[in-house]
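What follows is a short report on a single structure.
After this line comes subunit A, so read on.
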Amino acid sequence: MIWMLDFLILVIVLICAISAIMAKDLLSSAMLLGTFSFLVCMLWALMGAVDVALIEAVVGAGISTALFIGTIYQTSRKAYRQKVGIKIFPLIAVVLTGCAFIYGTIDMPDWGDPESPASVHVSPRYIEKTVEETATPNAVTSVLADYRSYDTFGETVVIFTAGIVCIVLLRRSDDKKV
Partner candidate 1 sequence: MDIVGSYKPLLAISVSLIAALFIFFSGEKSRNLREVWTILAAVIKFTIVASMVHDVIDGKILEYTLASIEPGLSIQFRVDAFGLMFALIASFLWIITSFYSIGYMRTLNENAQTRYFVCFAIALSAAMGVAFSSNMFTTFLFYEIITICTYPLVAHKETPEAMQGARKYLAYLLGTSVGFQLIAMIITYSISGTTDFSSNGIFTELRSQVSNTFLTIVFFLYMAGVAKAAIMPFHAWLPAAMVAPTPVSALLHAVAVVKAGVFVALRIVLYVFGIDILSELGLGMVLTCFASFTILAASIIALRQNNLKARLAYSTVSQLSYIILGASLLSPSAITGSILHIALHAFGKITLFFTAGAIYVATHKTNISELNGIGKQMPFTMTAFTLGALSMIGIPPMGGFLSKWYIILGSIEADLIPVIILLAGSALLNAAYFLPIVYAAFFNEPQDHHNNKGGKGNINEAPALMVVPLLLTAMGTLVLFFTPSTFLHLAIKVATLVTGN
Partner candidate 2 sequence: MIRRFKNVVIETVCRLMTPFLQLFGLYVIAHGHYSPGGGFQGGCILGSSFILMAISYDIDFAKKYMSEIKATVYACLGVIIYGGIGMVCLLIGANYLDYGILHTILPVDLARARAMGILGIEIGVGITVMAVMVSIYLNLVSGGRHVEEKVE
């Protein structure tokens, strides 16, 4: 893959993220978030994670933005009392956390190393056996829905839960109590 492009997109993603945080107008920050998701989805497409890219395109850039905007219209659009100053103590905390992250990355296998443990320990079997065991060339699908289908079940339940939660929290009734 073209690492220049990769790099470029990463930079833009970072810019989008920061400006989405900084934006005064919530609507614009929602739009920036959508852009962010879209760029990230491109990034994944570049990394060859087409399924993830697809769902990010639909969910991240599409639906969640729609939900976001809908909510903003329900509530208020302005971010009141937007502090321009940067709080020092949380910043330090965050930076320390970041240092921990980076510290963790030092011993990591190189980016895209075909010999990394992740690539050699468990996953090869999925690629080798998927066709003969599940007759499904798309390894992601076979892993998703067969090898680790219980995770997917749990995940579907999560979605279901979210739906129920929204109903419970939001659905009005003729009752007095809500």
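Selection rule: all candidates are chains of the complex that A comes from, given by their letters.
What to note about this one:
Keep in mind that, in the parts below, a residue touches a chain if its C-beta (ideal position, glycine included) is under 8 Å from a C-beta of that chain, and two chains touch if they have at least 3 such contacts; residues count from 1.
Note that the structure is predicted; figures quoted are calculated from it, not measured.
Evaluated over the candidates 1 or 2, subunit A touches in this complex the candidate numbered 2. Across the complex, subunit A meets candidate 2 through its residues 50-51, 53-55, 58-59, 62-63, 66-67, 69-71, 73-74, 131-138, 140-142, 144-146, 149-150, 152-153, 156-157, 159-160, 162-164, 166-167, 169-172.
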